[in-house]
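Below is a slice of the complex: some chains, not all, each in place.
Chain IDs A and B follow the sequence of writing; residue 1 opens each chain.
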Amino acid sequence: MLSPFLEQVRTRSPLIHNITNYVTANDCANLLLACGASPIMADDPQEVAEITAGCDGLVLNLGTLHTHTIPAMLSAGQTSYTLGHPVVLDPVGVGASALRTNAAHMLLDGVRFSVIRGNTSEVKALTLGASHSHGVDASGADTSEPLEQTLALAQTLARQRRTVVVVTGAVDVVADSNRAFLLRNGHPYLGRVTGTGCMLSALIGAYVAASPQQVLEATVAAVCAMGVCGEQAFARMGPQDGNGSYKTYLLDAVCTLTGADLERSANYEVR
Amino acid sequence: MLSPFLEQVRTRSPLIHNITNYVTANDCANLLLACGASPIMADDPQEVAEITAGCDGLVLNLGTLHTHTIPAMLSAGQTSYTLGHPVVLDPVGVGASALRTNAAHMLLDGVRFSVIRGNTSEVKALTLGASHSHGVDASGADTSEPLEQTLALAQTLARQRRTVVVVTGAVDVVADSNRAFLLRNGHPYLGRVTGTGCMLSALIGAYVAASPQQVLEATVAAVCAMGVCGEQAFARMGPQDGNGSYKTYLLDAVCTLTGADLERSANYEVR
């Protein structure tokens, strides 16, 4: 079921517009090229509507958010939605500052998102307005909560905002208003590399832009693909390797992943 | 003929000022260190004239262009030209938005460039004011056009702006008002890594800053060097490698490239 989504990305090579942070922009661009898509990063309010109109999908990422980028995100998000392009939100660090929380809620009110992806803290901050954020790469306190609660959280936000919600953690949850999936791929070492969440959001952008009629299923495929690549990258590590090599292996794995690999290794269940 | 230009970079270690994008800035800085030059990135309008005055060359790159960076580019470009330092323009994504196209034309009118490097789409947008842009890393439609047209395009812009023009593609064209070269190095895999065009522009900056009296020849040497390194990097790839490893191998190859390698592998002809 999942491999056609991977193949669609390679066949259609969607161009993905990213309004994103300067910490992980390079890795997100290379991840998009790795999976078969093309990236463009542009965030000046004067050009984003025009840029996004020439693309197939849009990813908004709040890492290193700047006050002056918020209107650019709003403008690009609205243009993209009007044109029928999928829009993905990665609310990095939401809950950690009023600026980020307010920006995220303004975006949720002004843009119709196809997919929202965050960790438990971030999705809580969007849904309930409260969180225990610990940086942008991990949040131990929140990730250990019962899976059923995470599932309920994802479904609540999915219904509130009529969108697909991804909550990443030890088990990943993907849900829309009606259906939910639990995904058991990935590796804890993904948390040792900055921006693997941002990269996943970019990958989701590529998958849903290539299969815009099946947003939920394409999102499941993207999350499984990233998880399987995280496992393959770990399997390649030698005794001297650390997060430098792991990041390289992760990008390599996204390049070399086949549809057959994805079908064989994907581990998910419908709930 | 080409190896003296490579050696000049290592001997003189030119300091190159880059006003560039946040996606590929790290790779451009490491590329400059790899070839034997030194990088400095600075883009605040208040300091760029002072920074560039202490450098040997300047590279202006329009990727992730910001409205407030345009005056910085103009100021640094004029200072650099007045001091006799070579200035390179990389018009990333020009043609994809009015902001980029207008900024590029303002820079062309206000700064005398030593070298302009772009893909066919970008050089067309500078010369003719029209293009079919597909992101910043590739443009299939434009790259398949007849080589003679690309050559004519490069020479038109070279004469209009009294500069050296590089049009990169399957075959690279380097031309000034009087002469033209066709270069047949490189590997398609370079298109799978973001910013290899930005890196080439930075490399050209280093080569022309180290040999400012022979801008055309130094540019040919830089483009050949990057192409040969792209080939060497590909030759090193194993079955599990993808664009993560390829980027690493590319930087490695720029470090280890010898003058003899360059002479032996460079594949160019005068037209």
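As a convention for this text, a residue touches a chain if its C-beta (ideal position, glycine included) is under 8 Å from a C-beta of that chain, and two chains touch if they have at least 3 such contacts.
Because the structure is a prediction, the values reported are computed rather than measured.
Every protein chain here shares one sequence; 2 sit in place, and the complete assembly counts 3 copies in total.
FYI, only the chains that are shown with their structure count from here on.
Between chain A and chain B, the centres computed from C-alpha atoms are 32 Å apart. Within the complex, the chain B residues that touch chain A are 21-24, 26-27, 63-67, 93, 96-100, 133-138, 191-195, 239-245, 247-248. For chain A in complex with chain B, the residues that touch the partner chain are 15, 22, 25-26, 29-30, 33-34, 38-44, 46-47, 50-51, 54-55, 236, 247-256.
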